[in-house]
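Shown below is the structure under consideration.
Only one protein chain is missing from this complex, and each of the others stays in its spot.
Per-chain residue numbering starts at 1, and chain names A and B are given in the order in which the chains are listed.
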Amino acid sequence: MSRAGLSSLLPLAVAIPLAAAAISPLAARLSRRAPLVLSALALAATGGLLAVMAPTVYGGRILSHFMGHWLPIGGHALGIAFAADAWGITFALATAFLGLLLVVYTLSELGDLGRRELGGYSCLFLLLCAALIGAALTADLFNLFVWFEVAALASYALTAFFLERPIALEAAFKILVLTTIASFAIFIGAALIYADHGALNFGQIHRALAGHLRPADLVALALLIGGFATKAGLVPFHGWLPDAHTAAPGPISALFSGLMVNLGVVAIGRIVLDVYTPAVGHHVLGLLMVLGLISAVGGALFALFQDDLKRLLAYDTISQMGVLVVGLATATVGGVAGAGYHLIDHALFKALLFLCAGSIVHMTGATKLSEMGGFGRRSPLLAAAFTVGALAIAGIPPLNGYVSLGLIHDALRSTGQAVPFAVMLVAQVLTIAALGKATWQAFYRRLPAGVEHERDERLHPGMVVTLAVLATGCVAFGVFPTFVLDHLAAVAAGVLLHPAAYAHGVLAQGGAVPSMPVPFDYTYWSDILVVGCTVVAAVPVAMAGMRWAGTRPVVALRRVQTGSVNDYAAYLVVGLLTAVLVLAGTALR
Amino acid sequence: MIVVNYLAAAALFATGLYAVLTKRNLIKIVMGLSLMEGSTYLFLISLAYRAKSTAPVLLSPPGHLGPRALAHGNVADPVLQNFCLTAIVIGVAVTGVFLAVTVRIVQHYKTLDADRVRDLRG
Partner (left out) sequence: MPNAEPSTPAAATRDAGSRPRPLEDHEPSHRRPLGLVLAAGAALLLGAAVWAIPREHAPLPAVAHEALRVALPTWHILEPVNEVVYGTRGFDTFGETFLLLAAVVGVVVITRGREARRGYIGEEEAGARERRQDDPPSRSGRAATEAKEGEAEEEGRGRGPATPDAEPLGTPAPERAEGMTVVVRGAVRVISPVLAVAGLYLAAWGYSPGGGFPAGAVIVGVVLLAYVSLGYKRIERVVRPGIIEPIELAGATAIVALGVFGLVFKGSFSANFLPLGQPETIPSGGILQLFSGSELIEVATGLTIAIFGLLGMGHEWSDDTDEAQGEGAGEGDGDGTGGSR
């Protein structure tokens, strides 16, 4: 099929899940599981469609299509463009296939819920997946905002799904308030860019910004970064994330942590590296680096002292998003390719961990680590899956975390950024300690005296299959990094680091981007040394974390996350204003 | 004067933001967010305005200009007005979900005080 024909099929990747979402509540009238089966089929079809386009895109081309044949006139884009490039299509493929796995998991774990509940669940699930795919593939700023909003609205009701848990509704309120403020920020930012340059297409904005960067553009950039950082859960925009990921059902937490937060990072990468670079210079990269480092350390530190298993994993998501943004902020081949690789890896291992945690809640009703123990003996499959996930986060070879973290660490060292590298190591130690503590407490120690579990159900076959596929994915992406690096990550890095080629490709309905080779030596002594040292250092940290959990300084630290929505909104606004001042200050220099 | 519009939009936005940041009543927080929404509508419509232009309605235009002439002349920006329409729909949708969640919270916690609805913290 010709490239133009192939690119005209791009909107179908969004239209198929949306059509299935519109039919799901009706399918619920047929049978309980019909909506979920329909969702699985729709996501499989979308994944297949994207897989058909993947070879062309990963071969170094951008497939671009203007809706309704509204082609640009004289460099001014009249219509809305969808552009499949390596960075976006990676995220879209991850959404489609991970979404499919999560639907299979839901079918087997939650398949006995009420009929209308499941109809609504699968409708919202599909809408969220469709919105994530749409945001990944779009090349238009306002279209990105619209898909961001669709994802946000679908996520609110999914957070509050189990209405019998009061914390689900509290979490829904917090995610509502914070994401709504973020959406205002993005909206005003988009309006400012349009008012300043009259352009909404990414390629057109890139060219318009090239000559003259005005203060309004910098304010708009800060607002856009702030808004998408809220979605990504970076500190200080993170207030909603621990609550929402704790209270949502298990597969939904996996979807949130594995895919939805990545939307923010994908959008930040696109806007900062493909639209605003090189007009804006290095200060925005410095801002991103600081944001990423604070999130990496802060998230891991808070994770260490958590008692609720899902809340611990949610704080770890904050930390991993910080790592991703640090990788993007290095703006080198290794860093950006590492960020893209870590995107996939995080989706895999975080989904695995959250599904395990969710199934513990579902099977026994236990949510707190202090009440768990001995699952290793009762459910060895679950223990194995969780251990694989924890090892992957720790970055131990041959699992996938080793490659992506190694790439990002190497990028920091090769650009001579010693302080960020040290901070990242601290964050890594804390992360390993937190996850190690969780694994030991939940699975490998005996049940504490006096705690009884009400029920004990076995894992259903669908759940086992999903966990096995995810664990295999973790291993596979760790054992065969060369394939991924040479064919996928290299092109994704090429797209992000060649903004002019991206802009041309979008406006001219197709273009080529150079693929940048990513050097990675699996047995590089420095990476292995880092892994060894962090694992060894994490053991005393984990023990200290368990012993100091109730002490005064830790309690004071945890009171920063006050639980009040007013305070979280205040943190968000402080973050926004700081970003604006930092970026606008660079204009005065 | 168009500057008044911008000042009003900024003042409304600040008022709504103040309500979200300081009020403890859940409904007041929702109202603060609605105020912020309203201010963005005003902001956008003001951005769309062009001096001495007319509304982007080409049917029976004022004065002696025909529709074709008007299309080449000054009308207010229809793309920003499209944004505003989208934002209005978003606002309606979000407010609806907000109110449903608030009623459920009150059913559980028996209070509208945001400082009492704080079981997830730390």
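In this section, contacts are C-beta pairs under 8 Å (C-beta built on N, C-alpha and C of every residue); 3 or more make two chains touch, one makes a residue touch a chain.
As the structure is a computational prediction, the values presented were derived from the model and not from experiment.
Asks: Specify the residue from the set A:V146, A:V513 or A:V530 that touches the hidden chain.
Replies: Of the listed residues, the one touching the omitted chain is A:V146.
Asks: At which residues does chain A meet the chain that is not included here?
Replies: These residues touch the chain not displayed: 5, 8-12, 15, 18-19, 21-23, 25-26, 65-70, 73-74, 76-80, 112-117, 120-121, 123-124, 127, 130-131, 134, 142-143, 146-147, 149-150, 153-154, 156-157, 160-168, 172, 188, 192, 194-200, 214-216, 219-220, 249, 305-308, 360-368, 370-371, 454-455, 457, 549-550, 555, 558-559, 566-567, 570, 573-574, 576-577, 580, 584.
Asks: On chain B, where is the contact patch with the chain that was removed from view?
Replies: Contact residues on chain B toward the absent chain are 2, 6-7, 9-11, 13-15, 17-18, 21-22, 24, 43, 47, 49-51, 56-59, 67, 71-72, 74-75, 77-79, 81-82, 85-86, 88-90, 92-94, 96-97, 99-101, 103-104, 107-111, 113, 115-116, 118-119, 121-122.
Heads up, the rule we're going with is that only the chains that are shown with their structure count from here on.
Asks: How many angstrom lie between the centres of chain A and chain B, each centre taken as the mean Cα position?
Replies: 29
Asks: Which bits of chain B are touching chain A when the two form their complex?
Replies: 17, 20-24, 26, 29, 33, 36-37, 40, 43-44, 47, 79-80, 83, 86-87, 90, 93-94, 97-98, 101-102, 104-105, 108-109, 114-115, 117-122
Asks: Can you tell me which positions in chain A touch chain B when the two form their complex?
Replies: 142, 146, 149, 153, 156-157, 160, 163, 166-167, 169-174, 176-177, 180-181, 183-184, 187-188, 190-191, 194-195, 200, 242-243, 246-247, 311, 555, 558-559, 561-566, 569-570, 573
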